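One chain of protein is taken out of this complex; the other chains stay put.
Showing subunit A:
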Amino acid sequence: MRAVMDVLPYLVAVWIFLAGCYGLATSRNLIHAVGCLSVCQSGTYVLLLAVGYRDDATAPVFSDVEPGSRPVVDPVVQALALTDVVVGATVTALLLALVIQVAKRHGTVDPDELSELRG
């Protein structure tokens, strides 16, 4: 049981990432594709937080915890996850703006119908 729990959270992250990739590759709608990219990115959040977890530990915030009294989880990966979330949100916003322009210019959001170039 212990051996399974040692890797299970990492495998969950892998599963989420691959599910997002599958969605991206088979997507028939650009808005759906942007959503799939967000799913891929959620896999990285799970991976980062799983790497930083420590058994029986609390949050690395010492406003109400005496320093040294309890183990804390890894703050470095939490800060990385925060960066990840911010970058993910901005990328999503930018991609959705692009989708709006594609829909206006081409009248479709199906990537398969966007094969020809238009000036």
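By our rule, contacts are C-beta pairs under 8 Å (C-beta built on N, C-alpha and C of every residue); 3 or more make two chains touch, one makes a residue touch a chain; residues count from 1.
One rule holds in what follows: contacts and distances are computed from a predicted model.
Here one chain is missing from view; checked against "DNA ligase (ATP)", "Sodium:proton antiporter", "Dihydroorotase" or "Sulfate/thiosulfate import ATP-binding protein CysA", UniProt names that protein "Sodium:proton antiporter". In the full complex, subunit A makes contact with the omitted chain through residues 5-11, 14, 17-18, 21-22, 25-26, 50-55, 59-63, 67, 71-79, 82-83, 85-87, 90-91, 93-94, 96-98, 100-101, 104.
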